[in-house]
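Every protein chain of the complex appears in place save one, which is left out.
Chain nomenclature is as follows: A and B, assigned in order of appearance, with residue numbering initiated at 1 for each chain independently.
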Amino acid sequence: MAFSFKQKSILPGFGLSLGFTVLYLSLIVLIPLSATFLKASSLNWPQFWHIVTAPRAIASYELSFGASAIAAGINLVFGLLVAWVLVRYSFPGKRLFDSMVDLPFALPTAVAGIALTAIYSSHGWIGQYLQPFGIKTAYSRLGVIIALTFTGLPFVVRTVQPVLEDLDKEMEEAAASLGAGRWQTITRVLLPAIMPAALTGLTMAFARAVGEYGSVVFISGNMPMRTEITPLLIITKLEQYDYAGATAIAVVMLVVSFVMLLAINLLQAWSRSRMSTKSSSETGLPQLSQA
Amino acid sequence: MATTFTLRGFGFARSAKTEPVTTEKPLVRWSLIAVAVLFLGVFLFMPLAVVFASALAKGFSVYISALREPDALAAIKLTLLAAGIAVPMNLIFGVAAAWAIGKFEFFGKSFLVTLIDLPFSVSPVVSGLIYVLIFGLQGVLGPWFAAHDIKIIFAVPGIVLATVFVTFPFVARELIPLVQAQGNEEEEAALSLGANGWRTFFRVTLPNIKWGLLYGVILCNARAMGEFGAVSVVSGHIRGRTNTMPLHIEILYNEYRFAPAFAVASLLALLALVTLVVKSVVEGKSEEHEAELRVERIPEPIVVGPEVNAA
Partner (left out) sequence: MSIETIDISKRFGQFKALDSVDLEIPSGELVALLGPSGSGKTTLLRIIAGLEFADSGAVRFDGKDISDRSARERQVGFVFQHYALFRHMTVFENIAFGLKVRPRLHRPSRAQIRAKVQELLKLIQLETLADRYPSQLSGGQRQRVALARALAVEPSVLLLDEPFGALDAQVRLELRRWLRQLHDEIHITSVFVTHDQEEALEVADRVVVMNNGRIEQVGSPDEVYNHPASPFVYNFLGNVNLFHGRIDGEKTYIHERETGHVVYVRPHLLEIDRQPNGGSHFRARIKHINSAGPLVKVEAVAEWGDPVHIEMSQERFQGLQLIKNESVFVIPKDVKVFQSNEAVKAK
């Protein structure tokens, strides 16, 4: 059983395209990333640990991860709702709303940042109504959550939409004919079917939110220990020429990024296997008795 | 469509008991629609509206003069330059990667795809930091560049590099699944008819992926022009020299010059809207394209039935 790197194919250009791909990838991504770990390794372990567990750092993790988790959760609930409404119902202006869902992908983060701050500051379009109730949105943790909800909005919607669209209406009809009420059909048949996709979207929203900078840094107020997000902490350290410190925190963020990436890939694989409708003869799973 | 259909759609023509089983009662439907619309309205439409409202708050002349300031113009130029370099580079990469990954089976393929996705999952600030760590004065290659008086960090090249990094996967991510889904049949047919690799690529592969390609380029460009965090780290914030549009907006904002800040922001917001429109058009076109291809590929269903011997 010889090991061959590549399956035989008559198509040309493999060497060239793969070579270029790997070269470009290494130059732009891999080498610079390794430089980070290299630099971080100039610190010994106790030093590294001291930096990444400093109170200010911990406070920033709490904020970044905590707010990201809450924002991702909000996006899970509302994202499912929006996806459902866009796929199942029709109403005037639906196409416009559908296109707008991608706005957070297309709009530069700095623009989003100042826009959100303008809305939620005490004289802002929404902020002015919340002010009398003592609810401070801009320059508070709540503001961070709102900004992160904005950035993560498209993820759940866009991962769930195609799955919802592909769902066989016959499954719902079957459930109804078997006596299930509408709510039972939704919770027992539909939601489990779209859960892998929804969770994938949730994880993507969370991963994006943790590293988010531009949308948040204007509305947060950036008070150390209170409303300072982790990316900002990195920049602050850089401005103080504390390269080692900045790198250490960056390593923490990179590790989190890689773990998120892995989780997303696994979730996507799970989602794909769930949606498979091929019979065992096609998927190569063991063929069990005939007919 | 006959009236029966539209009325059914709004759920008014029937009693609750005769609703199709796969939908909810009208009250439930409209409540859900209302909540969804409200949510999207507050989170999406409002921020967009406030950009334009605030930009024009002090009047049109202030708006225009903000855009004509030398620093603003320099920022616009730099933004266009960075995008103008990053997008084509990542386009070529995306195509090469799509060919290698989409058309061939090899060991380590999914690992490679994961690696390509890396920049997507890295925080923008970290993306900028890693270049500082290489090219900065204290960086790995820093001293070499300093000795040759080549400035990367705190200069334009650094900005371009950081932009290339953050927009790295966009085109590839669009094209790889597309190329994979299309299979090798057409290319193999072209080769068997005597075309060489390049010919095959330009005449067979490229037309099939043109919409995905356009879409990837649009997204790549939007991100390239709007990147903030990464560029913020590598640029040094030198006014008029190393400021892109997002950085210029930050400076204006921090100086409480809100109307000019939003004026520049409005340009980027317009770009975002154009991006969304093009995306919409491209999606429509690619669906048409897919539908055409599908019609050609599905064989006629075999009709099972008696042979009729007609006179």
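Simple rule for what comes next: a residue touches a chain if its C-beta (ideal position, glycine included) is under 8 Å from a C-beta of that chain, and two chains touch if they have at least 3 such contacts.
Because the structure is a prediction, the values reported are computed rather than measured.
Contact with the undisplayed chain is limited, among A:Gly15, A:Gly66, A:Pro162 or A:Pro192, to A:Pro192.
Of the listed residues A:Ala69, A:Leu130 or A:Ala174, the one in contact with the hidden chain in the full complex is A:Ala174. Against the chain not shown here, subunit A presents residues 168, 170-171, 173-181, 184, 188-189, 192-193, 273-281, 283, 285-291.
Keep this in mind: only the chains that are shown with their structure count from here on.
We define each chain's centre as the mean of its Cα atoms; on that basis subunit A and subunit B are separated by 16 Å. The residues of subunit A lying in touch with subunit B in their complex are 3, 5-7, 9-14, 16-18, 20-22, 24-25, 28-33, 35-36, 38-39, 78, 81-82, 84-86, 88-91, 95, 97, 99-116, 118-119, 124-126, 149-150, 153, 169, 172-173, 176-177, 182, 207, 210-214, 218, 230-232, 234-235, 238, 243, 246-247, 250, 253-254, 257-258, 260-261, 264-265.
Of all the residues in subunit B, the ones that touch subunit A in their complex are 9, 21-24, 29, 32-33, 35-37, 39-40, 42-48, 50-51, 54, 93, 96-97, 99-101, 103-107, 112, 114-119, 121-126, 129-134, 136, 138-140, 161, 164-165, 168, 184, 187-188, 191-192, 196-197, 200-201, 219, 222, 225-229, 232-233, 245-247, 249-250, 253, 258, 261-262, 265, 268-269, 271-273, 275-277, 279-280.
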